[in-house]
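I am attaching a structure below and will ask some questions about it afterwards.
Heads up, one of the protein chains got dropped from this complex, but the rest are sitting where they should.
Presenting chain A:
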Amino acid sequence: MSLVDVRDLRVDFGGLRAVDGLSFRLEQGAALALVGESGSGKSTVASALLGLHRGTGARVAGTVEVAGTDVQTASEEELRRLRGGKAAMVFQDPLSSLDPYYAIGDQIAEVYRLHARVSRRAARARAVEVLDRVGIPDAARRSRARPHEFSGGMRQRALIAMALACEPGLLIADEPTTALDVTVQAQVLDLLHTLREETGMGLLLVTHDVGVAAESIDEVLVMQYGRAVEHGPVAGVLGSPAEPYTRELLAAVPRLDAPAKAPAEPEEVVLEASGLRREFGRGKRAVTAVRDVSLTLRRGETLGIVGESGSGKTTLGRMLVGLLEPTAGSLRFEGRAHTGVNPAVQMVFQDPVSSLNPRRSVGESIADPLRARGERDEGRIRRRVGELLERVGLEAAHHDRYPHEFSGGQRQRVGIARALAADPRVIVCDEPVSALDVTTQAHVIDLLGELQRELGLALVFVAHDLAVVRQVSDRVAVMRQGSVIEEGPVGEVYASPRDPYTRQLLAAVPALDPEAAARRRAERRELAAV
């Protein structure tokens, strides 16, 4: 009997069909990844496996059998035994997936006691055991901590520990590493890998990141619009994809081994930062977010800034734009000292949802920099906004639409148009594509490159994704704990990193090829052992 057997699954939300006739099987101990972009229905499938759509208004048809339980016809009691006992789920966002009010050990114990008739004390001991198993140091003491006292990676480990508590035959992981830094992501994926080897549990991995899938599984099922596009062994699907959509998806994934950008001709320096430093807070609680960073940026080039969360890259970006006053150090723009906001240096923000005012039309948002410059002629403003919209691949007729009417990628285009409105010489992009699907990401990156060539813009590209940064940048600066620890031409830094931290970061990037992934995993073990 298969561990999971899904036949002709259909899920409707109101009039919307999220999953449309999907069938697949997963054998005991095997690992399958559902890969697809947002809206492909992959998470809906994961929820259906545990019957989580019951009572939500979603209509589910077809058969779903998990570990011998027919999820569609099971009683509430049978479902409760399935959930956590036979099949456990690890959710995407470890920040919000634990109850903030209770100790982590107590939350794991609560779940364990539902499925095992044991005393409170024994459940608590089990919680410590599984926390220790997933690599939480000093598990007995840390099990008394609340979720906010754990880092993102540790919270994800805690969630995996919760899943392990009842020794389920199936682990469903819904984007388990999406909110994590690359090095932490690699640790979590390695942990899942080891646990599978040891416990022989089956794994269903739901992810938008093909690289994450390649690292962890045997089989891939590529989804689009709620249907299976391609299904097969991981090496086959990723190595020689049969379907055009799979090929498109793979082509859009930034790779470390793709040809790098042709280096830009050295031109005059536009922006120069020397000894930039920024502290937050005062006295004993002062935190130095950026310490003594010096950079130069030339016309027409892209400087990539990579680092993990908390490395100070966003703070640095904001200082370059003049949104934050440096505690020490200075900025020179085109040879002259400059403080405060500079219209010639613009910014594109990470989150295209929250960086546009939802109550104003996109045209008004784009017109802001024009009005700020003193333009009063409504006709001219409208014409210019129309040009900008067309310039970023939208239509002039979109002027009066509101942000919610656009997709994520389109909203990011609006953000870029707004930055362009001030006729900038420099654009600082803070994680401009990290909230987007890979294919959309590729389009936005292409657009930025095009604009750079045509307008001779200098770009600062702040991102945590090393492959994306390599693809777009001429030079790259690696940040850690507020300092730039390594800087140089992209080719050099990626091919022969001097700093051990840079090597660690590069080893953590998921590879698309399962063999390379295995090699990297071994490499990481070596690096960790040093």
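As a working rule, contacts are C-beta pairs under 8 Å (C-beta built on N, C-alpha and C of every residue); 3 or more make two chains touch, one makes a residue touch a chain; residues count from 1.
In this section, contacts and distances are computed from a predicted model.
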Name the absent chain by its UniProt protein name; which of "Xanthine dehydrogenase, molybdenum binding subunit apoprotein", "High-affinity zinc uptake system membrane protein ZnuB", "Multisubunit sodium/proton antiporter, MrpA subunit" or "ABC transporter permease" is it?
"ABC transporter permease"
Among the options A:Gly41, A:Gly84 or A:Pro326, which residue touches the chain absent from this view?
A:Gly84
Which residue of A:Leu26, A:Ala67, A:Leu98 or A:Ala123 touches the chain not shown here
A:Leu98
What chain A residues would touch the chain not displayed?
50, 52, 79-85, 88-89, 91, 93, 96-102, 107, 110-111, 114-115, 146, 148, 159, 162
